[in-house]
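A single protein chain has been omitted from the complex, and every remaining protein chain is retained in its original position.
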Amino acid sequence: MSHSLYHVLGAKQFDRPTLDELFAASGEMERVVAEGGSNRFANKILTTLFFEASTRTRLSFEAAMHRLGGRVIGTENAAQFSSAIKGETLEDTIRIVSGYSDLIVMRHTEIGAAKQAASVATVPVINAGDGAGEHPTQALLDLYSIRKELGRIDGIRIAMIGDLANGRTVHSLSYMLANYKNVHIDFVAPDNVRIPIDVKRYLVEKGVSYEESTDLTAVAATADVVYQTRIQKERFLSLEEYEKASGKYTIDEALLGVLRPDSIILHPLPRAGEIEPSVDRDPRAAYFRQAQNGLYLRMALIEKCLQ
Amino acid sequence: MSHSLYHVLGAKQFDRPTLDELFAASGEMERVVAEGGSNRFANKILTTLFFEASTRTRLSFEAAMHRLGGRVIGTENAAQFSSAIKGETLEDTIRIVSGYSDLIVMRHTEIGAAKQAASVATVPVINAGDGAGEHPTQALLDLYSIRKELGRIDGIRIAMIGDLANGRTVHSLSYMLANYKNVHIDFVAPDNVRIPIDVKRYLVEKGVSYEESTDLTAVAATADVVYQTRIQKERFLSLEEYEKASGKYTIDEALLGVLRPDSIILHPLPRAGEIEPSVDRDPRAAYFRQAQNGLYLRMALIEKCLQ
Partner (left out) sequence: MSHSLYHVLGAKQFDRPTLDELFAASGEMERVVAEGGSNRFANKILTTLFFEASTRTRLSFEAAMHRLGGRVIGTENAAQFSSAIKGETLEDTIRIVSGYSDLIVMRHTEIGAAKQAASVATVPVINAGDGAGEHPTQALLDLYSIRKELGRIDGIRIAMIGDLANGRTVHSLSYMLANYKNVHIDFVAPDNVRIPIDVKRYLVEKGVSYEESTDLTAVAATADVVYQTRIQKERFLSLEEYEKASGKYTIDEALLGVLRPDSIILHPLPRAGEIEPSVDRDPRAAYFRQAQNGLYLRMALIEKCLQ
């Protein structure tokens, strides 16, 4: 990896000063968008290199680049580079694409792919998700949303709910929260998709307080942040088991009655029933504002990489 | 639906003054393109959200946005948003994409999808076709082409030919023609794909004169506009039946001899044999000029939505 380039590869690379700087820049970007965009990267090209389709994430990065005056090339069909017929290594693909543009945003199916790409890239690489590995820009926009909504991250109680075994978002967010003081995490998951041991070990090592629970109502009553995630149907052995887990931790109007008035509900989206549509009208439902924050946060990251 | 936003959802929303204004603006756009484009929407972003591929329509909108100095993000792969795995509602997709851009052009497979999208969008939505429902921008460019080629729409005789049951284009065009005086429509269709009863009822209600016929030659002799459409092979029960219908209403050099010298031939394209290539050389063959008009008309619509 070229040490003069700023890559965004994983949650653990971010320390407190970097996060503070990034969130201040994101706030500045809200102003830039409100004023109709900027031309500061008018001659720069972003390549979005998606080895699996993720249109929402791709569009978010592309909009961010355009709002800064930049240009975008890309594909959701990058898997053809390494297809059986063409058989190219990821390194060769990255070496070539590096020559076409000033920044690469990459989504890949395999853990570690972003790091591998950065090791040969001659331009910065932003990891937009690598398999079951990391999705650091999602965790960053989650944190930014908490700070913006609550005014602080230190001292919060956050409940993370859903498939905590397979959800890379909650892993990345847990790692990043270790930068803050007096954070308490309640993990609420069905038995077969509990938070992994290595996340828990990391939290212990960093002195972050956490508990595991199966009682959402009890946990929700004390939470500043309710971080709901999708129960991924395909992970369960039977539809019946899936539906039990899925139905168990739904955020509905009954739960709204339990939540503190100054708390917020976040979700990385898409949702598939685990937050009822009627909840959307509640001012604590912050998940669409959270998605919007992704634009500002990604603009700030692009600026950091291109500076 | 937010009433401060200007959405383009269906043919019936357009009254005569709006059409007049739009066609004047389209004429202005021809001048803009001839002079090398404009930068009036330099900081605006258009999202093309296609739940089914329609490259021609998508490219037409994207070119229109670029000719106005704007920027484009988008996908022909929008169906993945609502895929079995991700399972997101159209409303959620639109809420999020609204936050990335200033205007959404949407193509969908289901009737009413555009209206549903507009009901939650925070930016204008243009319907680029929703299933068997509407395709208002096609009807608008058809009308604009008639006005440009003939100098008027009032008083024309138009023959609509082909699969009039399934062709959403002829429905939208019929609705819009009801804004003009003394229009006469001749519907020429194979028996199993005749114009639907609700279109006829609308015309009766609005006082538009029409007839149904199976004799193209007789009808063509008096027409100002011959509006040919594709017979959609997949609607017929047997290939033999399809070929009989298809062959019956072909526009060929023999029919050119019957047509009035000041008439025009239109087609929404693509064509698949129902206009012979030799007809292209005739000055009355206006279908490629018509396709070109789509660019100007869509520029005018984008301007109307972004103003």
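Each chain carries a letter (A and B) given by its place in the written order, and its residues are counted from 1.
Note that contacts are C-beta pairs under 8 Å (C-beta built on N, C-alpha and C of every residue); 3 or more make two chains touch, one makes a residue touch a chain.
Keep in mind the model is a prediction, meaning the values are calculated, not measured.
Student: Could you tell which one of A:97, A:208, A:286 or A:300 touches the chain left off the display?
Tutor: Candidates A:97, A:208, A:286 or A:300; residue touching the omitted chain: A:97.
Student: Would you mind spotting which of B:25, B:63 or B:150 touches the chain that isn't drawn?
Tutor: Looking across B:25, B:63 or B:150, the contact with the absent chain belongs to B:63.
Student: For chain B, which residues touch the unseen chain?
Tutor: Within chain B, the residues that touch the unshown chain are 36-37, 53, 55-56, 58-60, 62-63, 66-67, 72, 76, 233-234, 269-273, 277, 288, 291-292, 295.
Student: Name every residue on chain A in touch with the hidden partner chain.
Tutor: So the residues of chain A touching the unseen chain are 43, 45, 47, 71, 73-75, 77-78, 80-81, 85-89, 91-93, 95-97, 99-101.
Simple rule for what comes next: only the chains that are shown with their structure count from here on.
Student: Using mean CA coordinates as chain centres, what's the gap between chain A and chain B in Å?
Tutor: Whole-Å distance between the two chain centres: 40.
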